[in-house]
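The other protein chains are all here in position, but one chain of the complex has been omitted.
Labels A and B are assigned to the chains in the order they are written; within every chain, residues are numbered from 1.
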Amino acid sequence: MHSLFDPSSPQARAVAGLWWWMLAVGGTVWLIVIVAMLWAAITRRQRRLSSDLVRLDDTAHVRTERVVTIASGITVAILIAFLAYDFTVGHALAQHPLRALTIDVTGHQWWWQVLYEDPDPSRQLVTANEIHVPVGVPIQFKLRAADVIHSFWAPSLNGKKDLIPGYTTTLWFQADTAGRYRGQCAEFCGLQHAKMAFYIVAEPKPKFAAWLAAASQAPASPSDPHLVYGQRVFLSAGCATCHTIAGTQARATVGPDLTHLGSRETLAAGTLANTRENLLRWIVDPGLWKPGVHMPAVPLSPPQQEALADYLESMK
Amino acid sequence: MGPSLERNIARTLLITVAIAAVACEREQRNLGQSQSAAPSAFVADVDLQPGPTFISDTSEGPFDDNAYNTAEGQALFEEMNCSGCHAHGGGAMGPALMDDQWIYGSLPNQIFASIAQGRPNGMPAWKYRLNNKQIWELVAYVRSLSGLTPKGARPAREDHMMVIPAPNQTPNAKPKNSSLPSASMFP
Partner (left out) sequence: MTAPPPHDHTGLPADMTLTDDAVAREAAQLDSIWRDGRGFWGWLTTVDHKSIGKRYIITAFLMFIAGGIEAAMMRTQLARPENTLLGPDRYNQIFTTHGTTMMFLFAVPIMTAMGLYFVPLMIGARNVAFPRLNAFGYWTYFVGVVFLYVSLFANTGPDAGWFSYVPLAGPQYSPGHRVDVWAQLVTYTEIAALCAAVNIIVTTFKMRAPGMSLNRIPLFVWAQLVVSFMIVFAMPAVATGSTLMLAADRAVNTQWFNPAEGGDALLWQHIFWFFGHPEVYIIFLPALGFVTPIVETFSRRPVFGYTALVMANITTAFFAFGLWVHHMFATPVPELGQSLFTAASMLIAIPTGVQIFCWIATLWLGRPELRTAMLFVLGFIFTFVNGGITGVMLASVAFDKQAHDTFFVVAHLHYVLLGGGVMPLFGAFYFWFPKIVGRMLDETIGKIHFWLFLIGVNLTFFPMHILGLEGMPRRVYTYLAATGWGPLNLVATAGAYIIALSVIAFLYNVLKSWRGGAPAGPNPWNSSGLEWAIPSPPPSYTFLHVPVVHSRHPLWEPAVDMPVVTGLRTDRREVLLTTAFDARPDSRHHAPGPSIWPLYLALCMGVMWIGSIFSPYFVLIATGLSAIGLVGWALQSTSTPGTERVATGDAVVELA
């Protein structure tokens, strides 16, 4: 769900209401203007270009003057009504809740880093591209950019807010119904602007709490030798140079955090569905799916690739 | 103005086509990925060799005159924490990279060897972490720091604190300590 037409938060619903109202009024105005124009053009039409000018008629002129003045007055009235409605909605949206779950989102070329704030720094949870939120709770996002300007936008939940280097911006909403909401970067940010999506997964509070607890746990060390081999590939073949997996020595923050990658539904910022086959394809040549992506193709043999993919998918 | 206008348009088009034929290497965006490297093994085997080493495989690099790849090298230089030892090129625990002193040679393939195979006294062998294309990108950036690559392709300032002069303002340089021919005589 990613559309203004499917609002799922009080914020998006208010804007959708504003939109439908503006559409109705604006459409009516357009219709009246066009009908007036066509009526004049058709009923008063003459077929042949004549050199005769129209005789100026004072009464008609005065009457028309009155009509034009009234039409202009109505325009002003409509605009004032627009303005008042917009201010009301805008003001309501601008009020930040006092208590909210705070999530830091940092935009990178071309993925999203997500951090769940916690007063205890060791309990802060870092993940990427998939943001779980509880239903019915106001969520505040603190938005930052690591490189260029991005824009955080999940149409079903709220309008967008830019992530600008040197600034921290904020946005908040409260999801009403459980569901997966697609969002996408809305500010042109380079080669892969088109493939910089994210998902907001709204869940009932208990389910969210369970997810948070699970996600905060480092995945268990693998015991299956195949998976152990996969982990060794991850740690020594170059993956760990950029990625983090909690509970291992991989602690780099250049690329997305891959802890619990197996539990995510998409790969590469919403580019591919998260299946083992797709993960393999992605590892073999990321540039094929996202030309220009900063992740390199790591030279691995097929058994190494398979073990690596199985290891990553095993971390649910 | 009719016929002469047409003639002028034709002339302009001719010049355009001529220039298009000599497409610009500097602006190429090589978005494909490295494919040529062999599968890596997992035993670190630093070749401890003094003196210059030549890498004969130049199928993917060097990127000296490509601005995009040099910029990618610039990003890698930060991301791989090269500054941890080389301090943005100024030198600290590791040697300075923006001066004209080169212990293991200043040619692209010599620097490639230094990065890929590592060097004594702490330079790790990066060939287990980076693919050849990435190493060539780092080579281009490292060379740009001391003014060894064409000026048009060198990076300008970064969006960080200015700790070194931007490579595009570094004067063109000739390396010392190298009896080897100058870089421009190599591909």
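Going forward, a contact is a pair of C-beta atoms (placed from the backbone, for glycine too) under 8 Å apart; a residue touches a chain by one contact, two chains touch by 3 or more.
Quick caveat: nothing in here was measured; it's all calculated off a predicted structure.
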Residue touching the undisplayed chain, where the options are A:148, A:212, A:235 or A:284: A:148
Hidden partner chain, touching residue among A:100, A:137, A:164 or A:212: A:164
Interface with the undisplayed chain - residues on subunit A: 2-5, 12, 14-15, 18-19, 22-23, 26-27, 29-30, 33-34, 36-38, 40-41, 44-57, 60-61, 64-65, 67-68, 71-72, 75-76, 79, 82-83, 86-87, 89-91, 93-94, 109, 147-149, 151, 153, 155, 158-162, 164-167, 169, 182, 184-195, 270-271, 291-292
For subunit B, the residues touching the chain missing from this view: 1, 4-5, 7-8, 12, 15-17, 19-20, 22-24, 26-29, 31, 67-68, 70-71, 74, 151-153, 155-162, 165-166, 168-169
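Rule of thumb we're sticking to: only the chains that are shown with their structure count from here on.
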For subunit A paired with subunit B, centre-to-centre distance based on mean C-alpha positions, whole Å: 36
Interface residues, subunit A side, partner subunit B - complex: 147, 165, 191, 232, 236-238, 241-242, 254, 285-288, 291-292, 294, 296-301, 304
Residue numbers on subunit B that touch subunit A, as the complex places them: 29, 31-35, 37-40, 42, 72, 75, 79-80, 128-131, 133-134, 159
